[in-house]
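Report on the following structure.
Complex shown without one protein chain; remaining protein chains in place.
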Amino acid sequence: MSEKISRRDFLKLASAGAATTAVLTGCGPASRYVEREPYTKMPEYTYNGLSTYYATTCRECAAGCGLIVRTMQGRAIKVEGNASNPVNLGKTCARGQATLQGLYNPDRVGSPTKQGRGSSVSPMDWDSAIQIVADALKNNTPSEIAFLMGTGSDHLFDLVSDLANAIGAPAPARFGALSMFESRATLSKAAENLLGQSAMPFFDLANADIVLSFGANFLETWLSPVAYTRGFAKMRRGNPKQRGYFIHFEARMSQTASKADEWIPLLPGTEGLVALAIGRLVAEAKGGATPEAFASVDPLEVASTSGVKLETLEHIAQLIVEAQTPLAIPGGAALGQSNGLSTAEAVLALNALTDNFGKPGGVFVSPLSPNEDAYHRPASALEITEFISKMKSGSIKALFIHGVNPIFELPKSFGFEEALGSVPQVISFATFPDETAIASDYIFPDHHGLESWGYQRVATGSMQPVLSGLQPVVNGVYYTTTDPDTGADTSELLYNARGTADVLIAATQLAGGKFAEALPFKDEVEFIQSKLVNLISEADGSFSAPEINTFTAYFQQHGGWWKKTAELATPSASSVLSKSVNAETAQFAGEGEFIFLPFVSPTLGEAGANKPWLQELPDPTTTVMWNTWVEINPETAHELGITNDDVVEITSEAGVVKAAVYLYPAIHPGVIAMPFGQGHTAYGRYATSVGVSEKFMDLVPTSQYVNGGKAFPRGANPADVLGAHFNEAGDLAFAGMKVEVKKTGEKQVLSRLESRIGVYGEGMGEEH
Amino acid sequence: MIKKFFEWVISPMGRVAVLIGVLALFSLATYGISQSQASPPQPLEFRHDVHVTKGVQCLYCHPGALRGPSPGLPTITKCWGCHQQLAITKTSPRLEKMVALIDPATNQPTMGFEWVPVVQVPDFVHFTHRPHVAAGVNCEDCHGDLSKMEIYENPQVFNMGFCLNCHKEKAGDDQEKLTKLTDCGTCHY
Partner (left out) sequence: MSNQMVDLNRVGAKGAIAEAAEGKWGMVIDRDLCTGCQACVAACAMENNLSFVGEEDAGYGRTQHWIRIERLWEGEYPGVKVEGGFQPMLCQQCGSAPCEPVCPVFATPHSEAEQLNLQVYNRCIGTRYCANNCPYQVRSFNWRDYHIEPFHANLVTGQLVFPLHNQFNPDVTVRRRGVMEKCTFCIQRIHSAQDKAKSEGREVEDGEFTTACAQACPASAITFGRLDHEESLVSQLGHVSRGVKHLEELNTLPRVTYLEKG
């Protein structure tokens, strides 16, 4: 150093150095400061890092598939099927897998809420909530109290039924979008007409060698999809000597139809005629007299009406004649027509012709669930309109809603939302802030299915009577807060929900008198035990126990109780063939060039829109994610000057809906189809749209989707264009609307998994 | 601008500045590394040496090591099991914190301690204790002689080199074992 440095300059530098040191200590333990809290009392079966498994039942639909849920330190991590449960035998569907995103959904209702029909929203405590329920029960005439429930949660339905019965209120009505699209009333009415008993038929797919499905989407969401998929797999490849053959009749190639060896498109509403025509051809080929059921149908006429060639009908008839165990299944949109009941009867008659009732590979009556006296089906759409009329007339003063979202699930034309205006008090027990919940006076949130006790009767899907059991696999959803001053952590409950059964029991106790007598139980579990008690003496059970507490313990451990041997009732076929089946084409409501075919989204189901991984699952046939589309035949679209991603307006006599077009090669030229499951205006951030841009932004939405106002819808709801038209059994003729299609000039790019180039040559200079 | 800066650096003032800068960085790095290996403060200064020399087995408090990925931390119930019978519990000031957490009515703890983990590996390393314990690796081999540690401190850095050295040594001549123990996917997945 040739020059001297002043002391002052040296000190300046030195202090700069020290300051740098202080700033850069990010490597110390302070930055990795993590705290671990062991259990205060370690449960005996728990080791850090090892999982605990609980058996329960899935509540994403009413099928009753058994689950084994892997939990670790109080968190549910993975859902697997319960290998012992006869319905699913260890398998799960996509909705069951994603149920964890419902349990841990950021948009669950966080506490009992004074909702004020959306106008004034404030949280409440449970004591006040229970008081309100008690008052609603006490202060209204029993005949003016109504319960509207979903098709799941059987134990709650039983509790409410018992309560209603005891206090003189009308029995609860059960309903759900799935049961609407499955036409459950039609199936059981057809069974009643032809087989003599109102029951849910069971189609033994596994042992059939040739299957004819008339619209039944049994690989998607129909009735018990996991059970029927297992049956399908067995039919296909279960017999080493013969591969099962599958023919599917449907105007569009659904996911189920795509697995068929022959997909036969036809004019919607002609499925019954086609079944009868085939039956007649089979009878003629076999020789002998043609049974009454098929006597009046003319195959040539049917060919021209339906669009199915006569050669095809003959070919199918020949296949049936040569088959050992042919099976015909009615379902889906075929029953959702004005002639749906006769269609179901025609298909059942076809089964009778091939004499497969009660035989392996044939038609059975689903066994009644343990403890069930008779088959109880959900309400039909017609019965729901009667319920809504009752609401409109003002004769319902207090309405309790659980497990169903009628504003979204029912066609707008039914007027449920308007009818709510005539009901003075509406109390919702919804777990999520769906459209009906936010339009209620109060939301007293039920636990999520994985946090619930209960049982689920298996209506169909198993050869044995099954009562599937539920138990909480977690104690709730928690989060940790750190006190900024003391540094101490506290664990707080994020969602303060409570079992609706517990709420009702507490409310009845509070109300006293006949209410308390109606439900003389300490809590939900005691109620459930009261329903299980007579199973102890039942023979042939999957387990036995000397008394109720041991029985309940096994019930929880196994995930339910079922009979070991199959109990499929054999319907009597004798009278079926001698009855004439009313064969006619369907009638369509409204004017329009196209027949509108809504179908339940195979990935979303009725209530999956708020689970982001379900939204990100590509639709099996179109691979579209996160949105709604309308399927149009490419030729038809070309004539109309419509191409992919064009937004079109679809108008029926009942309403309007808009959606982006997907040129779908496998659909009847006169039919357009739209999936059901999207179009929510509430129900959380994943079920709705953020706003202008669809990208996840740096927003921190808190209450805007919970208890808040309506959000932009994600996609569209096809129920908006459905009118109040029913088939003979009272089910909604959801595939019986005629619609007009109009270009809007807007474009909405659909997110697809498939490459556009590969499908339609888009971007390669080709045009369709 | 750059020329001026360069001239300043060459000047005596600048050279001293650079020297101080380098020294600062060096000391800071050393300090940082040492700090990252130092044991963090705990809610209660638990004396491993006292307990180990009295004959308490590692697996008594940390039984998970035998069965699964994590040895676990004992609940206060475990501590209280012995300490409620020991005279030192009433006299030691260090144990006051624990005694304060016991509810005299039930003789059970009301809360747990929020222990800060000392041995931490990144979450992209999946370490599991069970196969190590089962293979005869002693706790001291990795965690040091706890009979001599007042407050637990890592005897060496738990980095991949430390793991791999032992893995290679234990595998010895067994090719299959060596393949498995040096396979990336054995720990990183």
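We just call them A and B in the order they show up, numbering each chain from 1.
The criterion applied here is as follows: a residue touches a chain if its C-beta (ideal position, glycine included) is under 8 Å from a C-beta of that chain, and two chains touch if they have at least 3 such contacts.
These numbers were taken from a predicted model, which means no experiment stands behind them.
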Residue, one of B:P12, B:P41, B:G81 or B:P131, that touches the chain absent here: B:P131
Residue touching the undisplayed chain, where the options are A:V109, A:A129, A:A208 or A:V226: A:V226
Touch criterion as defined above, residue of A:E372, A:E616 or A:E649 at the omitted chain: A:E616
Option from A:R75, A:K138 or A:K743 whose C-beta touches the chain left out: A:R75
Hidden partner chain, residues of subunit B it touches: 122-124, 126, 128, 130-131, 134, 179-180, 183-186, 188-189
Missing-chain contacts mapped onto subunit A: 49, 72, 75-81, 88, 90-98, 100-101, 103-106, 108, 219-220, 225-226, 229-230, 232-233, 236-237, 243, 253, 255-256, 258-259, 263-265, 477, 479, 481, 492, 494, 602-603, 612-618, 620-621, 623, 625-627, 633-635, 665-667, 669, 685, 690, 693-702, 749-754, 758-759
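Just so we're on the same page, only the chains that are shown with their structure count from here on.
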Interchain centroid distance [CA atoms averaged], subunit A/subunit B, Å: 49
In the complex, subunit B residues that touch subunit A: 11-13, 15-17, 20-21, 23-25, 27-28, 31-33, 35-36, 38-40, 63-64, 67-77, 108-117, 120, 128
Residue ranges of subunit A touching subunit B (in the complex, touch as defined): 1-5, 9-10, 13-14, 16-18, 20-21, 24-30, 32-42, 47-50, 488-489
